[in-house]
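Removed from the display is one protein chain of the complex; every other protein chain stays in position.
Right, subunit A next:
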Amino acid sequence: MSILAKSAFGNLHGSSHALASVHRHDIHDRADLAAVLVVATDDDAAAELASIGLTVPTGAGPMVAQDGLQAIWLSPRSWVIQCAPEAEMALVARINAAFDDRRITASLFGDHLAWIEISGADPQALLRRGGFVSLDAGGIAPGSAKRTLVAEVNVILCHIEPGRLLAGVERSRARYFVDWLKQAAKEPSPAF
């Protein structure tokens, strides 16, 4: 018997699916992405993770890419490591085996977050209908990520490259978030 895995949008897990094409932007369900949450009890966790070959950012902003993984800084003691769905369980097992006293813990997180890709003219401007995105006037720099509130929803925003942005949204709110995006991205009133 095969057990179907489905994304927050009802798509088959493991590949990317178009969700909507809105004014000057496309929205995709990136069900081909998973993630692992890494939390630590001590401040030297980044160095400890390096000792098992995992490089994570030591501060806010730039993401660190390594061997098909993309590490995103959440706080001084926590990271999200983006990975392929098939790599998720192995990564969790690898980290937890290395730190069996649980001073560093990895948890499955691929289903906690729904990854939504927004591409087009100016994804950050679109998201700024629902939140600051960044308090830097220039927004989030390419290659950087941050957690923020958009449309009253906590999101992890990754600026992949100009015109492409990935939003990690808590799964239960993902549908609302995309509904909000569609509304925000509607052809603006000619008045604007």
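Basically, a residue touches a chain if its C-beta (ideal position, glycine included) is under 8 Å from a C-beta of that chain, and two chains touch if they have at least 3 such contacts; residues count from 1.
Throughout what follows, contacts and distances are computed from a predicted model.
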item	value
Name under which UniProt lists the unshown chain, selected from "Hydrogenase nickel incorporation protein HypB", "ABC transporter permease subunit", "2Fe-2S iron-sulfur cluster-binding protein" or "Peptidase M1 membrane alanine aminopeptidase domain-containing protein"	"2Fe-2S iron-sulfur cluster-binding protein"
Among A:77, A:94 or A:147, residue touching the chain not depicted	A:77
Contacting the left-out chain in the complete assembly, out of A:17, A:94, A:128 or A:164	A:128
Interface with the undisplayed chain - residues on subunit A	1, 3-8, 10, 13, 37, 39-42, 77-78, 89, 101-105, 107-113, 128-137, 151-153, 170-173, 175-177, 179-180, 183-184, 188-192
